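A protein chain is absent from this complex, but the other protein chains hold their places.
When the chains are written out, they are named A, B, C, D and E in that same order, and each has its own residue count from 1.
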């Protein structure tokens, strides 16, 4: 449930580092000052504006949109008309803003750029989740995010209903082919990882064929990543893992077109890089009413 | 022309702020340390790797890709096999790398994330330029970029052959509807801008109809932005501007499907937000050969 | 019009990056702590203080002065008695402050250092504008600013009535002798610039003699910089440019003593590096009344 | 003694924080990129340049000038022809540079802005020292520096032969009128300071009349600041302090015109805010020879 | 006297750089988000908590503890039950907190880590001061602090009743053996220091034997550091210094066990590195009552 009354914009503390990130984005856009606004909009002018979602999809990034205006100027108020994460089948009004016209104009583009990208990601994630859900498969994101936007893009996939895979190289162990080669084999790699792994962290390993899979299971892997397996083989691999009580993840160029096909093999997880590297923007605009034109 | 010999990776000084930006992206991915690599890859292991472009398109971001490895570790060398900005009709080898295996593994994802996104943008830009070129229309990007990546994404559109519109709110004057409303009309807005504009900076103004266009021309606008005009009207508007010796720009939800249609009206410029907000990643991978497995 | 009532100090959002800049200046002065104040002024002591302008000139930097106290401590209030940009023929009271004595003492020097320098610049700019105005010549500043203070010093010249030339190397095109030499001549340089210039950005070029001027005009320059021309020649050059409908700027060691002489040649602009590199401080002081001595 | 051979530019480690400070100054000037240079100067062009001092004075800031080019690009070399701190009675060549033409052009203004300001300060300091020296009086600078440039401006006064007063609020105890009022009197202030002062730090106190001076001496002040005393009284005050074996400092609007008068009273120190708040730039220029024009 | 009513947490302005320091500490602990709290504690849950000191000692770091919660979330209130610097002979309740349960849980560990360390230091300092006080010897800390915590650890020694020696290399002159060797002897070193020392800064020099002591006194040292002298010799050295009216400091591996022995020699100062490098944490805990469990 949301409160639709106007109140001052604020920076959410839910997303770590949000204020710093937005401050950089604003500095990037505003640079040494918003020249057009300074020259044409008298100081003290007030305006109202409506945030409009112009295409079907899931709203994600509302707290980011709001924080932009909290950081541009202390004097912009906002009322949310719909909830973060809610989906719409078409155009809708999303929020009302009121405040200093200069602040609204200066923050507009940055705020829209965030909400358009994050909603685009959430919308794609929601579609993937919808397809996979009947198979009881959990959809995961990946580390294929836009550099600098990891935290926000992973937030958007969660809003869309997907679950986060590890956030970086430090909060999970995923042994890939190259690690295996450097370690001297699957067994050696798993043993080395086990010897130094933090408590309560499982060991996931990528396997490319059945021999590798068998070796990984024998060496005690907790979870296997079946990357780019063909559809027939992947079903058999998952059966083997299920018998061994080992978690399974499928990945490798999976799209909205192919996810259903893979979900039918009933892995525990399917991960899609496309959620973050190939989602396109969801269209939003900010319509103004200037209150004190001169 | 490129030099294909291996040499140490370096940070280009051509892109302002590149080192800081990459350092943040690496910190975001590496966090408190690359756990899997530390546990499974012995210190001192060497590897070679090939950067492969896996789909047709324009390479953009080579200096960024390289700088990632310069910042992860001083001991990775690179040889470029193709030139930044070159296009390929299919899969190709793009670069060879050699160095510390841990450094290569730790930097891999961040480096790929950059080159995939920037090449995706350059590829889309190149396609737009190709369509518009016969009409002698210049393709522009917009400020609808990913927050934090403005400089790099604008670099990518240039690599693709488009030209940059203003980089932020401080290096150009573009008077939009809301500025006009706040200023008290088109004439007032142009006069206010003229009175304070830096020397050598033209004044561009958005106009929505012919009355606005006439007023803008009468008030001395140097350039007009015809945003969301219908195709018939836009032709007439451009004729009027050409007679008045005023520059013209068309914008408003233009895509690769519609740009040709608008280019035929022969404006000076067409700008596409889609170049940066809706380009999808171009697929690249890094294939390793570990040189000293144990 | 100003409101002379006491209210809490605040950081203006009009000047991009102001808070960060002041935070650095305070850190520079305060270092690891204001030793004298901590040892001699009991916590909780209150004081009032008056900001006094001690010499004739233009007040500039009021928002900066105020922001210093907003950042030292949340508990200093201020009332402005005169307006930013107003000129005085002699000594005057400028503002009243009230608040925590420790905060007032700790911020005093930094706040005064800003207002003294910025008012010195505005005062010199105002004098230049006054001399040039009868000739309808616009006075410009330059990039010869104190490193790190570009934004503030350019703000101060505006307060003094001058107009800002470009703020940096990225918001204007000014082709100088060295660019011409590297490009292979005036025509080549202008063509190269035109081919890549952002829309709505004119091309200004420095010319040293009449041959260069003619070539620049023929190549389509929008504006010429006549740097260090002799007074006779400059008049003729300006006539040529006026006929060609090209903007003119004069520069080169111009001072308050010589600006009138050059203004009589009626260029569009005269730029003075001296506004920022050779303005001296305008004298201000802060007189305290401690309210709760012990 | 200096080595006049060309060698790569480097960042001096003698001045704390120099690299960060210059990086900020460059970012301020270059912004999102040096547009003119990128468009008109082909990549790979080489140039030579000479740094010329165009007016009499003391060179200060050579390591700062050099560091700018070290930070713009790794490929600029420099040869110094004269020593930091040396004085010239007229125009002279100061350094030779060689390197990438783009780097030289991009760094030029920032590098000159530093050396012009610092040399202006050193030149004024040298003149003050010259006047005071016959009286065996040490010239001091103050905290009236340009915000953000404290360390560099204090470096420049040292180069000019003056000595640094405290660098900030944390490395010395100087009890002023307002501290005295807040502490409840001179004696109370000195006692409070003594009770918490770091070992090896003397206590200096400002006194405004003979009664205050006597109380300060009785309370055990180590050094007194005679601020704005009249010339007759100040002589008597210094005699009293000399008898009491207490250090003396004179301050208060002292200029090059008046310093000799005050020095004749033979205090230990005279401090001049004017060294940093009212020194004007010493004129320098960078003359280029482009080596590979096209 | 303290006010025991609940009020919103705030960041003290008394400790320079406190907010930045805590922000880094929180970022270090929270990283990309508090996973456990986000998953298990519903948004909006409220809690109360009591800060308990579990062992005898001096409370130090209350403003730091409080500032952590001010920075985690604006909505945590605190009431202090005892004063900063107060000592307890056993377990006691120190503060009450009330606010958002997520904020309390996320900030808990960082806040405790600060107060435990700082109270441990203050407790050790208080014990040293207690032992030295009867001998009228002032206890000093040193620069042997935890890297990054200098300001806070020096604050803690003050809270414990010790006095701060210099805070860094820039706010005092202490000539050690190595400086003497490089300068060419004690006399040369003192003369060199005197020639450039800021006004009001004494010169302290380390001496290792009586010959050195005599030379230092003859050269005009203001203060001598007797480092690692034997107990008999140190008494004689102090007598010599007292006669010469020179300040004395003893140092060198002094502990709570040995400080009394050295204090009996009645130097002016004894400095202990152990206060900061070997103090152990004082035990604190935060006990929660969740107000709205579900």
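Going forward, a residue touches a chain if its C-beta (ideal position, glycine included) is under 8 Å from a C-beta of that chain, and two chains touch if they have at least 3 such contacts.
None of these values were measured; they are calculated from a predicted model.
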{"item": "Visible contact partners (per top-of-document touch definition) of the missing chain", "value": "A, B, C, D, E"}
{"item": "Which of E:170, E:214 or E:242 contacts the chain that the document leaves out", "value": "E:170"}
{"item": "Sole residue of E:10, E:92 or E:144 that reaches the chain not shown, by the stated touch rule", "value": "E:144"}
{"item": "Of A:6, A:23, A:52 or A:201, the one touching the omitted chain in the full complex", "value": "A:201"}
{"item": "Listed residues E:193, E:238 or E:259, member touching the removed chain", "value": "E:193"}
{"item": "Absent-chain interface as seen on subunit A, which is shown", "value": "138, 140, 163-167, 170-174, 196, 198-204, 222-223, 247, 249, 268-269"}
{"item": "Residue ranges of subunit D at the interface with the undisplayed chain", "value": "13-17, 150-151, 154, 167-168, 171"}
{"item": "Footprint left on subunit E by the chain that the document does not show", "value": "21-22, 24-25, 28-42, 45, 47, 101, 104-106, 109-110, 112-114, 116-117, 143-151, 167-184, 189, 192-193, 195-198, 253, 273, 277-278, 280-281, 283, 288, 290, 293-294"}
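Simple rule for what comes next: only the chains that are shown with their structure count from here on.
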{"item": "Cα-centroid distance, subunit B relative to subunit E, in whole angstrom", "value": "51"}
{"item": "Where subunit B and subunit C are represented by their mean Cα positions, the distance between them in whole Å", "value": "33"}
{"item": "Sites on subunit C at which at least two other chains make contact", "value": "30-33, 150-151, 167-168, 170-174, 196, 198"}
